[in-house]
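Complex shown without one protein chain; remaining protein chains in place.
After this line comes subunit A, so read on.
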Amino acid sequence: MSVDTATVAKIASLARIKVTEADLNAMVPELNGILAWVEQLGEVDVTGIEPMTAVIPNHQRLRDDVVNADPLTGGDIRDAVLANAPAPEHGFFGVPKVIE
């Protein structure tokens, strides 16, 4: 499978990356080169093989279902959460207007 300019523009839009016409033209052959190379995986017989889900056997843990089980990832740390925000407003993350 190979991609054309329209497909690359669609991928960029899905990935939320703004691209110029020049970017697109440069990306098409690059992505096609990489995709053509990874397509050799199609020749591997994977009949009856399960896709890997965990590389080292492990089990999913659940933390205790209590508020602030871990003080570092719990609540009441608004200022720390907002400390790196580019445009915090009134204790919230500020974003451009989304509702007219």
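Operating definition for what follows: a contact is a pair of C-beta atoms (placed from the backbone, for glycine too) under 8 Å apart; a residue touches a chain by one contact, two chains touch by 3 or more; residues count from 1.
We adopt the following convention: contacts and distances are computed from a predicted model.
Asker: Choose one: "Cytochrome ubiquinol oxidase subunit I", "Glutamyl-tRNA(Gln) amidotransferase subunit A", "Carbamoyl phosphate synthase small chain" or "Peptide/nickel transport system permease protein". The correct choice is the protein name in UniProt for the chain not shown.
Answerer: UniProt protein name of the non-displayed chain: "Glutamyl-tRNA(Gln) amidotransferase subunit A".
Asker: Which is it among A:A22, A:M52 or A:V66 that touches the chain not included here?
Answerer: Residue touching the chain left out of view: A:M52.
Asker: On subunit A, what residues meet the omitted chain?
Answerer: These residues of subunit A touch the chain that is not shown: 1, 3, 7-8, 11-19, 27, 30-31, 33-35, 37-42, 44, 46, 49-56, 58, 60-61, 63, 70, 72-73, 77, 80-81, 83-87, 93, 95-98.
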